[in-house]
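Following this message is one structure expressed as structure tokens.
One protein chain omitted, others in place.
Up next is chain A:
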């Protein structure tokens, strides 16, 4: 490739070790001006380490980093780094207790005589900065009131205000709904037109095809390939990431257990937020509930499993009516749950895999009235084997696992009680493609055992394994799609557009 301008960043022969672990082995990346470059790889491929090195938070053990053809500044010169590159991390670097304006100018507040901060001038600077990048946020509001989307825009504006025209986005879409992702992409395209170079990290491959023009694949700490996105098919990209072919499962069209009994019956359920749903699901059936961020899909799922107390309606599992808003009762009735946010509700990070997996089923690991460590470990080993959790022993704290393996532990916990009804809320959020394959593969096994599975998600890969998908918009079920739908059709319905009637 010939280009008169030197690359924005050139990282070559980068090796980085953490103790005995090699995070990057002779890896690297070249990003050219004006492009939107995707960095992909499975969990543990070295993406985060590479980002750490590109942003000057870590020094490579070997190899060099150059910006615009010049060697990178010393690690201690934060200001120099910030004027070259900025990263919007998955974990927020916004301080919730402070106002948006102060967050934008943290540690570089506008000062007047006596080196005292001038809050008025600071606020006006913030207003100007936000207006310049058309971010519709009041600088006076506390940052804690920002939505995920607004927070990202504020972080992007802050990064640009340091003069950096190269921005790394670490899984920016992980917590956004479909509409939010569209707005983010529109903004990113805008930035690109204004000459900003982007490095985009995502687990969602279709997003890479939507927004990126170059892609770099890392695998097992090594650089595998850098090429134009258009030149690399989806299947080829997945193989480059995994080193083998991965096929995500899909439900066969029109498979519906004919004479199976109704296992889950939800009648006139109304959540506190006003979302409504009624549904019946058969034993051995996989039902999806799809919808955008404000569709109410998560709320109805939480009401079904008892995490939230519904305003009205009943839930019956295998003939037993669940007590509203009562999780222990739901567990007792044979409900297994993978909650929306694994960090918040899914597991206890300091406890071991064994303790987490068996948390909901103390009865099954009891022996003469006391918990039996042997039985607990046996059950946990089973889960580790079934779900291909990457861990040497059940005694490893969950905090030490990668995101995909943590989610498998949460799935293991949901399965520990051999549930009749398995409810999965966004089960593959933020996990790599291989873990996704395992997690979705488990659903098929559960289904074959005669259980009902409810998948609540807006992720098409999750919904493809459903026998039918209920689509919710603004708290109502607006459509039911039997498997075999096209991606466009389902997305359009989730966005409230019916392609059949346009």
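In the analysis below, a contact is a pair of C-beta atoms (placed from the backbone, for glycine too) under 8 Å apart; a residue touches a chain by one contact, two chains touch by 3 or more; residues count from 1.
To be clear about the criterion, contacts and distances are computed from a predicted model.
Looking at what's absent rather than what's present, what does UniProt name the missing chain, "Predicted aconitase subunit 2", "Autoinducer 2 import system permease protein LsrC", "Acyl carrier protein" or "Cation acetate symporter"?
The record for the missing subunit names the protein "Autoinducer 2 import system permease protein LsrC".
Touching the left-out chain: which of A:97, A:193, A:259 or A:392?
A:97
Could you tell me which of A:48, A:90 or A:118 touches the chain that is not displayed?
With A:48, A:90 or A:118 as choices, the missing chain is touched by A:118.
Among A:22, A:137 or A:167, which residue is in contact with the omitted chain in the full complex?
Of these options, the touching residue for the absent chain is A:137.
Would you mind spotting which of A:79, A:400 or A:418 touches the chain that isn't drawn?
Of the listed residues, the one touching the omitted chain is A:79.
Give me the chain A residues in contact with the hidden chain, please.
78-79, 82, 91-99, 102, 106-112, 115-119, 121, 124-125, 127-128, 130-132, 134-142, 145
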